[in-house]
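To start, the structure under review is shown below, and the notes come after it.
The complex appears here minus one protein chain, its other protein chains still in place.
The letters A, B and C name the chains in turn, as written, and every chain counts its residues from 1.
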Amino acid sequence: MDLVLNEEQKLLRQAAKDFAHARSPLARARKLRGAGEGYSRDVWKEMAELGWLGLTIDERHGGTGLGHRYLMVVLEELGAKLAPEPIVSTALLGATAIELGGSAELQREHLPAIVKGERIIALAHHERHSRFSLAAIDTTAEASTGTTWTLNGEKLHVADGSIADHFLVSARVVDGVALFLVPASAKGVTVSREERVDGRSAASVRLDRVMVRQEMRLGAGGRGLRLLERVIDAGTAGLAAEMLGSMSAAFAMTLDYLATRVQFGVPIGSFQALQHRAARLYVETELARSAVMHASAMLDGLEGGAPVARAVSVAKAKCSDAFMAIAHEAVQMHGGIGMTDEHDIGLFLKRARVCEMTFGDAAYHRDRFARLSGF
Amino acid sequence: MDLVLNEEQKLLRQAAKDFAHARSPLARARKLRGAGEGYSRDVWKEMAELGWLGLTIDERHGGTGLGHRYLMVVLEELGAKLAPEPIVSTALLGATAIELGGSAELQREHLPAIVKGERIIALAHHERHSRFSLAAIDTTAEASTGTTWTLNGEKLHVADGSIADHFLVSARVVDGVALFLVPASAKGVTVSREERVDGRSAASVRLDRVMVRQEMRLGAGGRGLRLLERVIDAGTAGLAAEMLGSMSAAFAMTLDYLATRVQFGVPIGSFQALQHRAARLYVETELARSAVMHASAMLDGLEGGAPVARAVSVAKAKCSDAFMAIAHEAVQMHGGIGMTDEHDIGLFLKRARVCEMTFGDAAYHRDRFARLSGF
Amino acid sequence: MQGGGSGLEKFREETRAWLLANAPPSMRTPLAPGEEACWGGKKEKRSPDVQRWLDVNVERGFTAPTWPRTYGGGGLSKAEAKVLAEEMSALGLRPPLIGFGLSMIGPLLLQEGAEALRSEHLPPIVRGEIRWCQGYSEPGAGSDLASLQTKAVRDGDVYVLDGSKIWTSYAEKADWMFILVRTDPAAKKQHGITFLLMDMTTPGVTVRPIRLISGASPFCETFLTGVRVPVTNVVGQENQGWALARALLAHERTMIGDVFKERDDTDKLVAAARDHLGDDGGRIADPLVRDRIAALEIDQACLDLTMQRAKDGARAGQKPGHESSIFKLAGTELNQRRRDLHCAILGPQALGWESEPSAAGTAGYGPEELKATRDWLRSRGNTIEGGTSEIQLDIIAKRVLGLPDARGARKDGA
Partner (left out) sequence: MQGGGSGLEKFREETRAWLLANAPPSMRTPLAPGEEACWGGKKEKRSPDVQRWLDVNVERGFTAPTWPRTYGGGGLSKAEAKVLAEEMSALGLRPPLIGFGLSMIGPLLLQEGAEALRSEHLPPIVRGEIRWCQGYSEPGAGSDLASLQTKAVRDGDVYVLDGSKIWTSYAEKADWMFILVRTDPAAKKQHGITFLLMDMTTPGVTVRPIRLISGASPFCETFLTGVRVPVTNVVGQENQGWALARALLAHERTMIGDVFKERDDTDKLVAAARDHLGDDGGRIADPLVRDRIAALEIDQACLDLTMQRAKDGARAGQKPGHESSIFKLAGTELNQRRRDLHCAILGPQALGWESEPSAAGTAGYGPEELKATRDWLRSRGNTIEGGTSEIQLDIIAKRVLGLPDARGARKDGA
């Protein structure tokens, strides 16, 4: 596998960059904070028209199947502008779950809709005190008759949960953990919107005797946890690409500031102490970039299993630490103005915290990496 | 308690500084590396004559009983010159054990001899795989008759073990762990000298059916482990004072180099990146100094128990990290010359590692601190 | 209490008796969340108890215990003031009045102010009638404070001020500002600065609050357009204000270093860790977090002891050096570590911005969790405000360690 963009990917990057610049400047992320749906239906539609939502979806289902390396390029550019559209939730988590675990009928029903931007899916796996564990859940699903499941429980901090039309719900069943695709409109589903520190919305999702059809269960019996892990690995790699874009943008913004802000008669970027710190941050972005490219390439590969999971954990551990370090230093180097709500750099700091805690923080992924490496 | 030196302590500091300068320059530490006994009998005698070995020993036994705060001042100045004399082993570990745990007869026999510089004691508590645990030992002591104990086992890395005339040996007995004072000349004791990275000597001590009298057991039954912990706390605080002196000297030497070494036409100490790093190292020395002063003051206090142990762990954790960080940075700032054996700065780096690992590293003391703090 | 005791013991007994007799019981409780101490000033709304407690203290001179009686102070000796503080602390009493008047501009006027300025300003400070704010920083003059550009042009008996100040805490609530202005644009930058007292109600003064990344804040921007300030309001001499400002800044740094840690911070972290990571036989179940908390608390202990050492040293007659820079640097960074660690412990619960508990009461974020997140964001400013960490490092390198000036660094004071 080559860790270099091919010509097509370079063109895609430029297209994504241009799109983000024109249609999703930082001012948009700022405006959408805590407001209304928290994303733009128009922008979402345009993303679908550009084919981005189908990059990892097979051609049979209307996608292009170009793979994660292509989608990562897009996510990076969108991350640079903190675009809040639910690509990771829908086109990675949702689509991967349905593609790997759904029946042919379910795939036909949902995958083309995802590609066309007509579906928004949110992963509802987290519960109070489950922290980063995928198995520590109390939500239950019971096979009430031969053809339906009944779900009970409460899912917290469901990213994009307030705008989703379907939830991917993990629940405890007799033989372990299973995944279900639950329509937001199902009877017994209550969605409560919450506002996060990065201005995006999430939701808690209460399931009171929610009945879903038999085939809404994804994956074969007893393998739900493994499916969930693979789904989240895909989402995590996508999130890492977003983080890479965000940290690179925060760094670039800081570099600009260092070059232009004058104190003591010189640009502050001429102070060697700041130069060395900036140089170290730059090295971190370069290391993170390699890890992100590798993770997406591994997802595209045939290998599967532990090596892919390891590559994803490397990327997430590195991006979590690097993004947080860069965001902290970016605010420090901006000085007082960086602390004001009206300056954009603070948006990155807040986003860094949310990204860090999504799908496991760096300590979680280091532990996972160690486990997967046999120590 | 006041964290400030009184007039007497200031005079003592000056005396110790003058002595170290005249009688124990760094060249001496260099010369003694790996050679012969590894310390100077003459210098040891002079230290005794100056009253330093009796600073923490009661007047009844020929000491002055001035306390740990006084001895710390001396140890700091000796640490600055890496003086290898066994004060911590003898006047802190040995004397504390005998004073707290020995019979009146034993005290009369050994404490005045310690004060006069006629006794060298080494703590033999460590065994293969005991790491920093005081209880994880295999050496046994059996009450073979009513009046003697028989010891069997092997103690490793006994600091000052090759020059000691008595060993303080921890051994497993029926009711837990007990401490014994064992003459080096006892039948069945085999001492094998080893050379450490800091150039000082240690030894492994093999005990083959070594018989000692009943009263050579220190401390009442079942309380040996607690006694050992108190003894080691006293020794640790003393070592921390030495470390403080050593790190301060290494820092001062580096500061000198920064001010005088010219590259690119200016002293390298004018480069802001190095200035900021030096400033941070300086802050570390100041924080470490406070912790060391506090630990010794606590040892002099009446309180005892967990607060003293906590204060000692604070000092050792801080000094371990600070000394190692300073030594690493000192070599880096010296550049190539700092890597040569002929420059003195490397002596401090090697010493930092030995000090770090003696009586528990920083991680051990952080864990102990947490335990003593109830978390 | 051996016998009748010295004069100091007598003072202690009298003071205690007076405090017991005069303090409203509600003044012996800690501030409730959201409740503010009594800062004084015309815009403050005080509860009857706060007002009464202020009044009785003012009457006895206890709002400014060591200031001369002439100006409404208590005229106490340092030893007596220490006794007063000890007794108030022993009874858990709130200070009757706090603020920049008592802690900053008042002491400066006592040292450097003309008699007319003292008589005019000290009594209202003591009585809590006037609240002060500090007008130092400007948008273009942060770390390089001396490059400030707000100009004051002499016009007869007044200066005419034009420019803007930023980071003026509580400017919205203040009655007066002590402000640095440029009176000689031709002089080297430190030499053309004057220290003025400015009435905030003067025409041409407008104030705009600043919203921080952590939410609302006491900081403001203050815009000055043709503001006329009498020349008699100069403290010290015209163009000599820089030295006064620097003295106040060092004073401020020490206060900042001291201010961060709340008494129960350790307990809060430990409790959060037990709650979110589990308890394993009485210990926090996650050894990594346990280690981070211990490392933090050890460093905090070292800093606390270092501050105590400076105090003990000062009492023993040692001259203070630049310890304030160490305290500022280490104290602010420790606070950042603490807030960051708190978020790390909370994990997914550290992501809330606003929240109402769900119907079942288990979803969303609790008030302590929301506070932890905002405290983390707010703490990022600690290493910027009151002199950045970079400036403190410069000070330590140059003034304490005596390292040579970088040719690239500012040549002039920090």
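For the reader, a short list of remarks on this structure follows.
Here is the rule we use: a contact is a pair of C-beta atoms (placed from the backbone, for glycine too) under 8 Å apart; a residue touches a chain by one contact, two chains touch by 3 or more.
Quick caveat, the model's predicted, so the values are computed rather than measured.
Touched by the hidden chain within the whole complex are the displayed chains A, B, C.
Among B:His126, B:Arg172 or B:His276, the one in contact with the hidden chain is B:His126. Although one chain is not drawn, the whole complex shows that of B:Ser170, B:Ser204 or B:Ser296 it is B:Ser204 that touches it.
Against the chain not shown here, subunit B presents residues 34, 126, 128-129, 131-132, 154, 156-157, 190, 192, 194-199, 202, 204, 206, 262-266, 270-274, 328, 331-332, 335-342, 346, 349-350, 353-354, 357, 361, 363.
Hidden from this view is one chain, which touches subunit A at 2-4, 255, 258-259, 266-267, 269-272, 275-276, 278-280, 282-283, 286-291, 293-294, 313-314, 317-318, 363, 366-367, 369-371, 373-375.
One chain of the complex is left out; on subunit C, the residues touching it are 286-288, 291, 406-409.
By our rule, only the chains that are shown with their structure count from here on.
If each chain is reduced to the centroid of its CA atoms, subunit A and subunit C end up 41 Å from each other.
Note on chain placement: the centre of subunit B and the centre of subunit C lie 43 Å apart, centres being C-alpha means. Chain centres here are Cα averages; for subunit A and subunit B they lie 53 Å apart. In subunit C, the residues touching two or more other chains are 390, 393, 406, 408-409. Of all residues in subunit A, those that touch two or more other chains are 271-273.
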